[in-house]
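Every protein chain of the complex appears in place save one, which is left out.
Presenting subunit A:
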Amino acid sequence: MVALGGLCLVSSSNWLSVYLAIELSTLSLFILVAQKGGSGQSAEAGLKYFVLGALSSGLFLFGCALLCGFTGGTHISYINLVLNPGLGFSELRIPIGSLLIVVSLLFKLSAAPFHMWAPDVYDGAPTTTTALLATVPKVGYFSILVSIGSAVNILLVGALFSMVVGAIGALNQTKVKRLLAYSGVGHMGFVLWGIEVGSFESIQASLIYVVLYVVMSICVFAIILTLGAAKNLIVEFSGLSRRLSVLALTLALTFLSIAGIPPLVGFWGKWLVLLSGVVYQYYLVFLLAVMCSVVAGVYYVRIVKIIYFQASFSLLISSKVLRKENWINLRKALLIGAGLYVIGFTMLSPNLWLQLAHWAVGGLF
């Protein structure tokens, strides 16, 4: 259902159908988040997601109502045409309407300052659902944000806030899923910046960034699922390099890639977005962004440190010894392998990705 909702979302060009698609996917996500029976955390996460999701849906609907009421149509392209700045409407309803819509989309993207739900929900939900939550909706909402157009300054505010919050919030986390939630916030900052710049290359860059982020997240979540850690604490990774060396290497490379260390692929997304920013002379934003990515590097590198430098954490040894040796099943192995392939080798020849992104963005203009 989530996938169906996401697909509808991507392909719809009408505010009403967009709204329906959003509701379809979020409604099914509510259920998935809360499905872990007998777990207080899961129920709490579901409730939080539900309440905030309902709030943001309300905002979205209100914004749509303002826009549609003013222009008398529901097609996105139609509204964009009517609201063309050249026509010179100076009506208060238009900026408020688009502001509300963008705010609600930022809610759904978990961009700061509307990110409060993300860490709790990511942490409370079952890991498979978290993986779904972290990947599928982001692509969908991204496409809607792009099609609204970029003339909204709140995107830049959201981008800056997200970068800072993503970098600082995750520093003190002990649970890996909360950390990933904050890292997602930071990455959404980069994506939003790319949308805000609004040139052809920058949107292409953002698209590539989102796709790469999704690939890397899938890889991380697949590994977390494979390890089957009891509490999803970061310290549970300690000593991994001695037990499962290949998996440890993959996890370490994935995190370094998310941190944006070349020659791994995560750097490529950052590179494209930053470049498009520099070309349009956003120097201060650039400085802030790279500072944030250096700070964010601290906690990714900390995970690598825990994987490689620390021997097994003494309190956890017993539980590790008691648990039987779990073999990685084939499907997960294939998924992780494919992810690692993308992470490690895309930099050698990224032409295919560029070509695809070029076609995709070409459709927008």
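Following the convention adopted for this analysis, a residue touches a chain if its C-beta (ideal position, glycine included) is under 8 Å from a C-beta of that chain, and two chains touch if they have at least 3 such contacts; residues count from 1.
Note that in this section contacts and distances are computed from a predicted model.
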Expected UniProt protein name for the omitted chain (select from "NADH-ubiquinone oxidoreductase chain 4", "magnesium-protoporphyrin IX monomethyl ester (oxidative) cyclase", "WD40 repeat-like protein" or "Queuine tRNA-ribosyltransferase catalytic subunit 1") would be "NADH-ubiquinone oxidoreductase chain 4"
Across the whole complex, the chain not displayed is touched by subunit A residues 200-201, 241-242, 245, 249, 256, 261-263, 267, 271, 274-275, 278-279, 283, 286-287, 290-291, 293-294, 297-298, 301, 304-305, 308-309, 347, 349-351, 354-355, 358
